[in-house]
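Encoded as structure tokens, here's the structure I'll be asking about.
Removed: one protein chain of the complex. Kept in place: all other protein chains.
By written order: A, B and C. Residues from 1 in each chain.
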Amino acid sequence: MKQLGIVGQSVRRRDGIGHVTGQTQFVDDVTYPNMLWLRMVRSPAARGLIRRIDTSRAEAYPGVATVVTWKDVPNNWYTILCLIGVEPNDEPVLAQEEVMWQGEPIAAVVAETETIAREAAALVRVDIEPLPAVRDVFEALAPGAPIIKKWGTNTFMYEGMPMRRVRFGDVDKAFAEADHIIEGSYQVTPYEHAPLETQACVVKPEPDGRLTIHSNTQALYFTMDNTAIILKVPSHRLHMIGGTVGGGFGGKVDVVTEPVTAIAAMKTGRPVKWRWTRAEEFQASSTSGGWRMEYTDGVKNDGRIIARKVRALHDAGAYHRHSPYGVTKHSANLQGPYYIPNVWVDAYCVYTNRQPASALRGFGVTPASFAAEVQMDRIANTVGLDPWAIRFINAYRNGQTKAIRKKVEDATLIETLQAAAKLVNHPLPEKFLAMHSNDWKEA
Amino acid sequence: MHNGPILWSMSLGGGASGGRLRSAGEGVATQEIFIPESSETALDLLSQHGSDVFIMGGGTVGMALIGEGAVSPPLIMSLSRAKLNGVRRTDGRLEIGATTSLSRVAQLIDPPLLATAARHVGGWAIRNMATLAGNLFVPPPAGDAAVALLALDAEVVAASKGSTRVIPLAQFFKGRAQTALAPHELVVRIDVPRSAGTSAFLKFGRRLMNTPAVVTVAARVVRDDRGMCTDARIALGAAGDHPLRVMQAEAALRGRTLDSTSIEDAAAEAVRTVRPHGDALASEWFRRRMVGVYVRRALHLIGG
Amino acid sequence: MRMVSFTLNGKPAVALVGLVESLRDVLREQLHVHSVKAGCGQGGCGSCTVLMDGEPIVSCLLSAALAEGREITTVDGIGTPTSLHPLQQAFYDNFAAQCGFCTAGMITVAKALLDHNPHPTRAEILEALSGNLCRCTGYLPIIRAIEDAAARMDGGR
Partner (left out) sequence: MAKKRGRGLAALHYPTGMNLGGDPTQALIYAQPTGAFVVKLASTDLGQGLKTVVGQIAAEALSVPLDSVIVDTGDTDTAPHCMGTFASRATHRVGNAVMMAANEAKHALLEVAARELEASPRDLVMADGEIWVRGSPTRKTTVFAVALAAHFKHGTTISGRGIFLKPKSPLDPETGACDPDSTEAHVTTVADVEVDTETGEVRVLKLSSAYEVGRQVNPKMVEGQIVGGAVMGTGIALMESCFPGYPALEPHPASFNEYVMMGAADVPEIESVVLEYPSVDGPYGVKGVGEMTANSPLPAIVNAIHDALGVWITELPVTPEKVLRALEGTAGGT
């Protein structure tokens, strides 16, 4: 590898002095004179029909500027991947007819101080008629389960199919040729991004009719485009400022603060700040998805995996958000860094009446890597090989084809295995030390 | 349209209730915060306002509840300037002012059980703010110092305007978030008598430091010169509605040497009698199991 | 509302505070001390740590009314970009800040630690940091920075 100049040097961080002196400006540090604070009223029910939303007492509370409900949202659909074809719309920005999870936003109280907004939020009255909730992905797919989606299934529909499929080779034929069939079931429950900085934005109406939106989004243009769609304004009326974020981990790719705060700012003509509480961050921000995965692998006595069949159920919670994409990413990566000639995957994006899931560091791949790598040790155990050997034997090489028909071109699994063995002083047989990722030739 | 019953017909909190996203009560603006400069003034205020006043020791629990809208007290009284802090030793008794910080308590050399327990509460900043008496009012799985105080036969000095009474700590807890305190009473001091025997404090949390308890155990065993247990205290945290002593387990030790058999008997008694709660940290089943393991471990520490 | 006066980073400060307002919010919203971060409001993350009379507290849980007469120090009083405290220099050199949101709280508690105990052991550092969460760094760079600062400060004596 060619030696370069400044690339490859551990120069200090450009924002380092700002960080260590507390002078880096985060979104919550942006403040304007005359700024209002927003507090959200959220659903206490996991699923139900909204019969009445009465904001009158909150509106009359001293210091309250306005209360924003679905009636104020020009295009009350929050479908953030609509620009890449994820449809149909399924999530309102503010709940209108029904609630689908405990914590779903219903009404935003906007007041002179955060304390007043909090006090007044307790005066918003919402009548909800409960409906049976679906809590589990297996339950959601079982016959007779309550159908919680308007299109008539509890799954996302991929080009008319209820699952994302991978079909490569002939798994049934390979299972018949296998010496061992090794099964495993795996589960990952939702966890939080838990950045130290909660979701926040400040929206300021400008004299020229534009809105300046200070945001800690991970994706400024993406947030701008989605906000413009919801506000039904051309995107040139929005000016996003950000770029400095107190930890993201995927949780700030949701566009959950900007549209409502912008509506509040337009409605009042004043700057508005919305900073989520930590309880909201835990109970109302997107989580990682829950996953249940069932693996069946066909393996030869020499340790070669010749077939993998996987059924994976992703618990997306109540709405799409980024989940349909995560399932695709999951499907594309669950053969791991190995060559497997026959792969069959059915991966479902399943809806439940749970806090919506979305992207989180390792989106869709983390559960796949977890299941596939524990599965590797099970295989090693069954065929009587050690955990190092099973990985060398199956390691993919440059030039081979993955189940998704993509040629492997940057493989280095073998090299990391060799380096890790050296790091922990684990002796490797000569045949594994002699391997490298470019030693495969097409027959 | 469905015509079933309307279950949720209530005012909804914008923030949280006990850290939750819904609130049972309505928001009311706080009208006054009292910061009495003496215990007498504090008791005067309490006699005037009684249970309407929300009492804060260090505020580490109260301020969080207020900030999340879980409680909206019209009146608040902070005791932080009421001169109720300080530690005094008289005749072997340790008299600890109600608002003495847990950091101060953690520095006490004797009894080591109490200092160790105080060090297990929260992080450093929380211990600088949280008070010893306040620790009697925090619901499980918090309240480690209270567990040690139970094992030390501590007494609560409760005052109201014009009178003072002493409540043995073992009789202080009446239920979850319920105590023997009358509405006009205030904990002003906690007395720890000189105690005999050997003690041990163990806490099992889901992380190594700054953690609520899966289970907390404070044990103290008094033995005669033949090694027979003449008296024992086994107190547990996170094992029920409040910090509690497991008297059946204590009884199982009396008149016996501290050996594997008696220890197993005591642990089994403890497991049999506790009624722990399940929560985000541990299930009821697991807590019960850990009560057995940790009572056994604490007694083995003492035995060794 | 009530008037509260205290010493902030060595200078007198006065604020008109709400009855249930926290010191954190008064520092941030009225006195524009934005280094004190609003991470949880539950005392659980340590991002709002300040020193009160030299001892670390979480300012989100202190009613601002109780700051009357106290000496409050934030990271701004520990060092500035043109005059970094050795701890700040060590955090910078050891890449101990990533997103930077927890950093001021970490440095503030570390300052109190080194004031009390100039030669802390690894265990004492862990105990001092136990109330401060970081989601980015995995803590090790922060621990190394504090050890580094302690060594540097010793060398300066």
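Please note the rule applied: a contact is a pair of C-beta atoms (placed from the backbone, for glycine too) under 8 Å apart; a residue touches a chain by one contact, two chains touch by 3 or more.
Values in this document were obtained by computation on a predicted structure and should not be read as measured data.
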Shown chains that the omitted chain touches within the full complex: A, B, C
Touching residue (missing chain; options A:14, A:150 or A:232): A:14
Omitted-chain contact residue, chosen from A:17, A:50, A:64 or A:224: A:224
On chain A, residues whose C-beta touches the chain left out of the figure: 1, 4-15, 46, 81, 83-85, 102, 133, 135-137, 139, 158-161, 164-168, 184-192, 194, 217-222, 224, 238-250, 252-253, 278-279, 282-283, 287, 290, 315, 325, 328-329, 331-333, 336-337, 345, 352-355, 359, 361-363, 365-366, 369-374, 376-378, 387-388, 391, 395, 403-406, 408-413, 415-420, 422-424, 426
Residues of chain C (touch criterion as defined above) contacting the omitted chain: 40, 42, 44-45, 95, 98-101, 125-127, 129-130, 132-143
For chain B, residues in touch with the removed chain: 16, 19-21, 64, 142, 204, 206-212, 214, 278-283, 285-286, 289-290, 293, 297
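Convention: only the chains that are shown with their structure count from here on.
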Chain-level touch network, classified as line, ring, star, complete or other: complete
Computed distance of Cα centres, chain C from chain A, in Å: 33
Mean-CA-position distance for chain B and chain A (Å): 40
Chain C residues counted as touching two or more neighbouring chains: 20, 41-42
Residues of chain A whose C-beta touches two or more other chains: 115, 277, 279
Residues of chain C defined as touching chain B within the complex: 2, 19-20, 22, 41-43, 46, 49, 52, 55-58, 60-63, 65-66, 68, 109, 112, 126-132
In the complex with chain B, residue positions of chain A that touch it: 39-45, 48-49, 51, 102-103, 106, 109, 115, 117-131, 277, 279-280, 283-284
Chain C contact footprint on chain A (complex, rising order): 10, 12-13, 15-26, 28-29, 31, 113-115, 193-198, 245-247, 249, 275, 277-279
